[in-house]
Each structure stands twice: as C-alpha cells, then as structure tokens.
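Comments concern the structure below.
Every protein chain except one is present and positioned as in the full complex.
First chain written, first letter: the chains are A, B and C, and each begins at residue 1.
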Amino acid sequence: MIVVLKPGTKQEDIQKIIERIQSFGLRAHISEGEERTIIGAIGDERLMADQTLESFPGVEKVLPILKPYKLVSRDFQKSNTVITIGGLKIGDKRVHVMAGPCSVESRDQVLQAAVPVKEAGATFLRGGAFKPRTSPYTFQGLGEEGLGYLAHARELTGLPIITEVLDPRDLEIVSRYTDILQIGARNMQNFKLLTEVGKLGKPVMLKRGMSATIQEFLLSAEYIASEGNRKIILCERGIRTYETETRNTLDLSAVPLLKQLSHLPVFVDPSHGTGRWDLVAPMALAGIAAGADGLLIEVHPQPEVALSDGPQSLKPNKFLALMKDLKKVAEAVGREL
Amino acid sequence: MIVVLKPGTKQEDIQKIIERIQSFGLRAHISEGEERTIIGAIGDERLMADQTLESFPGVEKVLPILKPYKLVSRDFQKSNTVITIGGLKIGDKRVHVMAGPCSVESRDQVLQAAVPVKEAGATFLRGGAFKPRTSPYTFQGLGEEGLGYLAHARELTGLPIITEVLDPRDLEIVSRYTDILQIGARNMQNFKLLTEVGKLGKPVMLKRGMSATIQEFLLSAEYIASEGNRKIILCERGIRTYETETRNTLDLSAVPLLKQLSHLPVFVDPSHGTGRWDLVAPMALAGIAAGADGLLIEVHPQPEVALSDGPQSLKPNKFLALMKDLKKVAEAVGREL
Amino acid sequence: MIVVLKPGTKQEDIQKIIERIQSFGLRAHISEGEERTIIGAIGDERLMADQTLESFPGVEKVLPILKPYKLVSRDFQKSNTVITIGGLKIGDKRVHVMAGPCSVESRDQVLQAAVPVKEAGATFLRGGAFKPRTSPYTFQGLGEEGLGYLAHARELTGLPIITEVLDPRDLEIVSRYTDILQIGARNMQNFKLLTEVGKLGKPVMLKRGMSATIQEFLLSAEYIASEGNRKIILCERGIRTYETETRNTLDLSAVPLLKQLSHLPVFVDPSHGTGRWDLVAPMALAGIAAGADGLLIEVHPQPEVALSDGPQSLKPNKFLALMKDLKKVAEAVGREL
Partner (left out) sequence: MIVVLKPGTKQEDIQKIIERIQSFGLRAHISEGEERTIIGAIGDERLMADQTLESFPGVEKVLPILKPYKLVSRDFQKSNTVITIGGLKIGDKRVHVMAGPCSVESRDQVLQAAVPVKEAGATFLRGGAFKPRTSPYTFQGLGEEGLGYLAHARELTGLPIITEVLDPRDLEIVSRYTDILQIGARNMQNFKLLTEVGKLGKPVMLKRGMSATIQEFLLSAEYIASEGNRKIILCERGIRTYETETRNTLDLSAVPLLKQLSHLPVFVDPSHGTGRWDLVAPMALAGIAAGADGLLIEVHPQPEVALSDGPQSLKPNKFLALMKDLKKVAEAVGREL
C-alpha cells in the first residue's frame, strides 16, 4: 500500500500514519520525491481493511498494491479449476452450453425446452423457479413446484440442472433439487447468501453484478471460497452502461481478464447480456472466441408467450442452428463442443 | 403501450399481435404512417408483464406509455406522505438529519458519536450492526450486540435509531430494536427482503441501488407498498459512473425528480454519495437546496480508527459546523432544521 | 412521434400541441386511454427537430417512432455497402486487418511495423501523424513529416494507408497522402469536420465516440452521408464505463446491431477497446466471431519505447500468431482472411 502525502504535511502527522501502519504489523518506508512524499506500507495490506489511512491528516490518496482477493486468484493457484458434475468437466477443453427457459412455467414447457436443447448438444438444463423480478406485478416463479418440473426433466433427459437461489431460507430446498446453484446478478453482493453457499459442497455459478467491477466480482467469489467451497463458475452477463439499444452491455473482455486473474471457469450469458434474441447468436460465438468455458442461453418453446424474458429467448430451431456454428468456432480456437 | 412494426410486416403477423393484446383485456388500435405502422395497446398495460410483444415477428420496438409503478406515484396520491416517528414528522417542512457512525464498533464509540450529533441538532441516530462488506476479510459488524449499543444510545439521548437489515432472517431481531429499517443499496433489488419489510408496519428507508434507474428505484418501493407498508423514505446515495475521484456520483437531480414522480419523502446520503469527508458538507448543503427532506450523514468520533468508511466520516466538530450552515440553507429554501 | 399527456391536461393545451404538430405538415391523432391520453404525430417526424413538444404545457413525455437517421439505415438500403480501395473490397466476404503503430515516430519505425504486418496478412497500414493526446505534455505527432513516412511505407509494401485527421484545416494535406481518412472517437461529434469529410470522395473510417450511443454514432455517419460521401466504415473502439481494469469496454454487441441497423461495413479496434496488449488477441477473435468486417490493430516493433499507446500494442511476432488464429475463426463463421 502506498500512501501519497499532500505537500507540506507535518512531521507529527507523518509519524501518526507510520504508527498506524506499524500497528497492523506492517513496515513503513518513507520516500521523498520532489513534489510528493510517499509512505510504503510493506506486508499484508489486506489486514488494513478499508484503507482508513485516507482519513489521516495529510493523506492525499492511498494506492493499494496487492489484490484484495486471494483464494480465487491465479497467484494462489496456477492451474485451472476443473469442476466435475455428473461426469462432465467444466473448465476443461470442452465448452459447455447450459440452455433452457428463463422461468419454469409448467411441466410441459420445461420438457419442450429440455428435449430439443439436449438434442442440439446442450449439456445442462437451466430454468428459474425463484425469480427476481423488477416489478411486483409480474410473474414471480413457481417456487418448489418449478424445481420439481426441472427434476422431472432431468430424469427424462439426463441433463443436470442449474437454477437460481434468491434467499438463504430457500437454500436447503433448492440444493435438494439442483446440480448447480446459481447466484444471480442482483445477489452478487448478497454476502449472507454467498456465505451460506460457501458452506455447501455444491457447485455454484456466480453471475457478475449489473455494475460490479472485476475486482468486486472476484471478491464475491472469494466470499464463497473463503467458506470452503471452491467449485465456483464465474459468469459474465452484461453490465449497465449508458447504451439503451441493448438491455445490458456484454463485457466480453471480462472473459480473458478473469481467466488471467483467476483460475476459475468463466461462462458468458449472451441472453441477459444483450436482452435481444437476434443478438444472442453472434455474441455467443464471440464469447467462445474470447475464451469462455461455456455459455448460458435462454431457450423457450414459444418466446411470444413466455412469462419472462421472451424477447431474449431463442426458439429451439434457432438454438440448434447456433450450436452448429458454435461447434465450428470452438474448434477454431482449440476447444470442442 | 405502442408497438412499432418493421416495414413490410405481414398482415397475419399483425393479427397475432392484436390478438395477443386483446388476450390481456386491452384494446388494440392500428395507425399507419408513411414509414411505420404502429399498434396502440389501450388499457392497463401493466397486465402485459415484460413487454413480451417484442418477441413477435414484425415487432421493431415496444414503447411503454404508463409508469409501471402505481401506489408510490404522485398520480396515485397527490399530497406528500408524512411519516411520524416518535413525534418527529418526516416529509414535512422540517428537514431531518440522521447522523452517526457507519458501523457500531463499541458501546463507547456509539455514545461518543450520538451525544455530539444530538447536541448539533441531528434528530435520528444512524449506525450499522449488520454490515454488507465488499471483502470477506473486513469487519462484518457486531450483529445483535451492536443493536444493543444503539438502543442504549437511544435511551441516553432520546434519538430514535435507524439501522440496516441485510437478511430476511434478521428482520425480526432488527425490528425489535430499530425505529427505522434501512434497506441498503446492495439490497434494493433483494425482492424477498422488500416483500418481508412490506408486511411490517415499521418505517423503512430504501436506498437507491448503485446502478438503479429512478424507475427501478420506485418499483422497489412499490414492492414494499404493495405489501401494505406505505411508510417509505427514499434515499439517493450516489450511483456508479466512470468517474473515480469520488466513490460514487451523487445524483442530486434525483431529488426533485423523485419528489415530482412520487409522494414519498426523499433523503440524501452525501457520505456514501461522495466517499470523501471533504466533500460531504458542500453536497449536504446542495442536497437540501435541491429539495431533500433530510440527510443521512456519517459521523465518527475518530475517523482514522473507524472499522469502516473512515474516509467519508465527519468528526463531531465538523458536523457541528455543517449543521449551522445547513440551517441557513434550509431557511433560504423555505424549510427549517 | 407519440406525445403522452399528463392526466388532466386542459383542452386548450391539447389544441396547441395539435396545431404545433400540424404546422410541420404532420397529422395529429388523439387516443384516450384510461390513465393517459396520447397524441400521435403522423408523417416525417424528423421535420420536428429536437422534440420541442416536450416544452408544451401538459406534455409528460415524447416518444420518437422513426429512426432519426436515414441514408445510412438498412431501411434505406437493403444491401451491404462495399467500398473498394486499391482493388480491396471492404464490407464483402473477406475480412480486412488494418495494422501498424499508434503514432508514426520515424521512417524506420513505420517500416519495421509495415513489413511484418504485410507479411502476416494485413491489407492496410495504420499510423497516426496528427495525434489527439489527453495531456499537452505528451508527444503530439509528427504531422506532415509522418504522413510522408506512411506514404513511403505504402510505396515499399503496397499497403494502402489509413491515418487520422483532427482538424478541418489539415484535411487537404491528409487527403493528399492517405487512402482512408480516420475520424477518431474524440471527433465523432466534430460536426464541422464530418461535414467537410462528407464533401470529399475519399473513404472514411468513423470511430464511435467514447460515450456515443449507437443512434448518435449513426447520426454522425449520416452527417457524412448527407453531404454526399457514402464510403463510410464504422468502427467500434470501446466505450467508457465504470470498469477500470480495461481502458475502455469493448462493446462487441454493437457489431451485429450496427449490421442490422445500417448497411455500412463495421470494424472493431481491440487495441483501444481494451488498452492492454494481452487482451487484444482474444477480443480480435471475438470481434470477427461477432460479425465484424475487419479489425484495426496496433502493432509496434518495440512497444516498450513507443511514444504512445505502447501498453496496447502487439509485437510483430504476436501479431503473426494472431493472424493465424483469426484466419481459422473467420472461416468458422463463413468469412475469409
């Protein structure tokens, strides 16, 4: 940690900063330049939570040197994390596509999505039973009934399932049904939920918050990892920007960046990332070309009557066509599908 | 709702859209222009959740006409909502300042903040016992022990308290202690929590999410109101932008805008809104000048050793000076403090 | 254009709005809903510049129906624009890579970049002679001397050149040397420059402004087109968001979106789009997978001593490796390189 001092800071104020640094077991090293004096705090600066040095008289700014996350970083573990679920390896050479409807609406609707996505080559079935909806007047999900439909579809198709959990109180029941727990963008900083999920052994997909930095994203993953659960998949799903033509701005540069900073598998969700079915295919291809380990794609048998996210859902035939194109791009970048 | 069609949309596709509109009990009205044909959906478009018409063939875009929130809107209630807590009226002529430390750290620390803020004219004591922290390695709050210290300070000073609740499971205990429940920015779209808080009769302060639009903010308030709890205070606390000199960008235009769109009281939090104690005073003054009904300000007896948010906390003497200036600005805009 | 009225708008105010609409030669059509009355303005709403109807008493909001640009839109021209330069067709099946240094620094440096990029398969040479620099204390470009070095490199390698013009006063001289005029992000709304460039017959690459919406981007292209020059290449080069790990956030969804809305060729600049050489390759591959017609890539013989943008420049050997990978991805999506 580097503390930059304002010009003319008094010796006694400098002394107080040094003592504060030392009180955390770090060493302080002063360096006087022509325009600014700086103090380096040498040691594990993570012990100095919240950079409170900025409140000290004379401090102009504080620059962190170390990354605030540890267990999820590439520094900590050089090799890629590979998560095995029902014999499928996530984070390995093979790219995985998790597909299915935004919301579980009925037993039939889930099957009408699950069967064709399986045939097209998807390896996981997605579907929401507990739904975070912006308006209280819209469909809120079927709850446990929906989980049952997902389980039924898994039985028939053999596809493992991924579904979202919103509330720590639902964790027990959702865990009973699902193969992967999904933490949605709105809950990326629901730290209580992260902590609880961290105590379980179940794989978890953590979606990037709508306005989360890469660092905050990895710190949220660290919450889970620090409780003992290392089976974490990161998912880029679009961030909020000023652009309104798309629902979000899919930040694909997050993919190679996260792969560089962390050893965890990285997925892309082009459905939420764009909010428009007609942009899903090109962005899915781009995601794989950028190095993603997999995709999360919304497929609905009849998007026009979907109870949520119809505008961003693919019909099964479009999904099939996409999978064929994805296979080619995956192979072009040395992966397989 | 206006549905704009792509040029050359087939008659049968138009017919399907019309039938879909009618299936929700709305009337459809076609209007043919030179370049585009549009269909107006007349009636309560809120029944058509999620604008799924965008998935229909031939639809270029869908433009909502009505606001998606109702109970919290100025259309629904013309007069200002005034919330009375311990004889104090929030949303009335008098401006209220809620002040205190970011985190409750000890019995003494709370008192050392509570006594001077009371003397300076604050009417509520703030302090966090359950803390949402970006990193798992930083102080997470004292929990119920902290709630006890707040209650103790209330007993001694007479100041009603406001404190944050993070988890539906803590709601019962936090409610037992606090006068106002605070929903933090990270939980603005924790819909389960909003729903639970909506079932209680306790006043709630809802902070704007880090990247929430005004519309999403009011929809979150609508979640609470639709469950029966109308004692809602809105709080602007800064939004995330590209600017990095400040922790957030305090969007003061949200104040007059929210007052126009809604009947609920509006507060401003210049501490989180800027993240820098040296900007708190000017932005607090600006907030009142913009028409806010009150302020939420972090005051710590010793910001340098604060366990959280030290850099944005005022010392008691700075807070006292600010209160004197605030009084003048409040009077200049026809309010009192 | 749809004018949404506030509840309770007086008849005389409605009348004034109708008269205003009619004064532009448009027809007005009133539709009364339960909660809102709306007025549709039917005809070429582009004649009603600036939506001044929002200033009329009783107007809640004004919703445009038509796109404000015309000549550059897919509605206006269904087939792709193909621009031929020195026998090379831009916007056709073949993907083009324009590569070279950020700044022209010397005759040798340009050649040391031009020769290897040509050998690796680039079809155009890029290089800046007039540089827009954030700080007045940094290298500002060699000016005409630099243009001469570019022309020299073209002579030796046969690569047509693209270089930026900043100032209408330099247009004549830059045009004399270059094959493609580049309008940089900072000048995307330099309307005087756009107008002048529109009067020339020379191909122009227009880069998206740092915070330009897709609509503003196309309106800037419309400035050029409306003056008669239709040889326009659009270039996505990253937008400004809250994320700081990358210099900009490369918005690849702009590629399929622009291809949908416009008939113009679309390029991607992963060098500026990320600001980091180690992210250039994956984002270049992703850009082609997303449907881009070409790439603009910074290559420098010695990035460590570059006078500008060293951190985002590839070394020739890395560029060569990238070109091989690009070829595979281009073929996977039905293009060639």
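Assume contacts are C-beta pairs under 8 Å (C-beta built on N, C-alpha and C of every residue); 3 or more make two chains touch, one makes a residue touch a chain.
The structure presented is a predicted model; accordingly, all values stated were derived computationally and were not measured.
The chain not shown here is in contact, across the full complex, with A, B, C. In the complete assembly, the contact with the undisplayed chain comes from C:P136, out of C:G8, C:G87 or C:P136. Although one chain is not drawn, the whole complex shows that of A:G40, A:G121 or A:G148 it is A:G40 that touches it.
Considering the complete assembly, chain C touches the hidden chain via residues 16, 20, 46, 49-56, 68-69, 132-140, 166-169, 186-187, 189-192, 195, 210-211, 216, 219, 222-223, 226, 240, 276-277, 303-311, 313.
Take chain A: the residues that touch the chain left off the picture are 2, 4, 7, 29, 31, 33-36, 38, 40, 42-44, 63, 65-66, 75, 240-242, 244.
One chain is missing from the display, and on chain B it is touched by residues 211, 213-215, 239, 241-246, 249-253, 255-257, 260, 273-274, 278-279, 282-283, 285-291, 325, 328-329, 331-333.
Note that in this section only the chains that are shown with their structure count from here on.
The minimum number of touch steps separating chain A from chain C is 1.
The greatest centre-to-centre distance from chain C, using averaged C-alpha positions, is reached by B. One finds 31 Å separating the Cα centroids of chain A and chain C.
As a whole-number value, the distance joining the C-alpha centres of chain B and chain C reads 38 Å. Our note on geometry: chain A versus chain B, Cα centroid distance of 26 Å, whole angstroms. Among all residues of chain B, those that touch two or more other chains are 240.
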